[in-house]
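What follows is chain A.
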Amino acid sequence: MIVGLEHYLVVSALLFALGLLGVITRRNLIVIYMSLELMLNSANLALVSFSRFNDNLNGQVMVFFIITVAAAEVAVGLALIVALYRKRQSAHVEDLTSMKL
Partner candidate 1 sequence: MSILTFIFILPLLAAMALAFVPRNLAIVMRAAAVGVTFVTMLLGVLMFWQFNGAPADANGYRFVTTIPGLGAESLGIACKLGVDGLNVGLVLMGAIVAFAAACCSFEIKTREKEFYILLLTMTGGILGAFMSLDLFFFYFFHELALVPTFIMIGVWGRGEKKNYATFQITLYLSIGALLALIGLIALYLQLPTDSRTFDIPTLTQYFAEHTMAYSAQMFVFPLLLLGFGILVSLWPFHSWAALGYGSAPSATAMLHAGVLKKFGLYGLIRVAIPFCPEVARMHMQFLAWLALGNVLYVGWVAMRQKNLNLLIGNSSVAHMGMIFLGIASLNLIGVTGAVVIMVAHGFLAALTFGLSGYIYSQTGTLEMSELGGLAKKLRFVGVAFVMAAMAGCGLPGFLNFVGEVSVLFGAWQVNPLRGITVLAVWGALIIGAVYMLRAVRTVLHGELSAKWENLSDADLWRRLPHALLIASLLVFGFFPRLLTDKVKPVTEQIVKMATAKAPDSNGTVVLVENK
Partner candidate 2 sequence: MNLSLISLELAVVGLGIVMLLADLWLPVERKRAIGYAAAAILGILLLNSFTSHCSCALIGQSAFGGMFVQDALSVFFKRFFLLAAVLTLVLAVEFSDRIAAGISEYYSLIVFALAGMVFAASANDFALLFVAIELITVTFYVLTSFTRSKVKSLEAGVKYLILGALSSAFMVYGIALVWGTSGKFNFTELAQVVGNFAGNKVFLFGVLFILVGLGFKIAAFPLQIWTPDVYQGAPTPTVAFLAVGSKAAGFVLLLRFLFYAIPSVTAQWTNLLIVISGITILYGNLCALPQRNLKRLLGYSSIAHAGYLLLGVAALAGAMANGKSPIANDGGAAVLYYLAGYLFTTLAAFGVIAVVMKQLDTEDVSGLAGLNQRSPLLATTMTLAMVSLAGIPPLAGFFGKFLLLKAVIEQGATNYGYYCLAFTALVGVVISIYYYFGVVRAIYWSKETPDLSAIHLSWPMKASVAACVAGMFYLGLFPGALLTMTSKAVSVLAH
């Protein structure tokens, strides 16, 4: 059968789901963060495939922005995690419950 838009979308959706699952289940902040990257990438995939099949390149420009922003976010995020690790000697979410209720 012919590979169409849906196939790509399904793949991206699964990728999105994987990322989500990672965010929910993993405890290591860095891994969580990777999962988030995964989700962003799934969006990229969706955009690219759409832009391909709709024959419209705007989507790819969006992807470009997304990648850049993601990079920025990663930078800040990792810096933050590092700073936190310096204080707490841990990158575990369970250890980040000084504020609750």
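We take it that contacts are C-beta pairs under 8 Å (C-beta built on N, C-alpha and C of every residue); 3 or more make two chains touch, one makes a residue touch a chain; residues count from 1.
If you want to know what made the cut, all candidates are chains of the complex that A comes from, given by their letters.
Computed from a prediction, not measured in an experiment: that's the story for all the values here.
Visitor: Taking the stated C-beta criterion, I'd like to know which one of 1 or 2 contacts chain A in the complex.
Guide: Considering all copies, chain A is touched by candidate 2.
Visitor: Give every residue of chain A touching candidate 2 within the complex, in rising order.
Guide: 16, 19, 23, 29, 32-33, 36, 39-40, 42-43, 46-47, 49-50, 54, 56, 58-59, 61-62, 65-66, 69, 72-73, 76-77, 80-81, 83-84, 87-88, 96, 98-100
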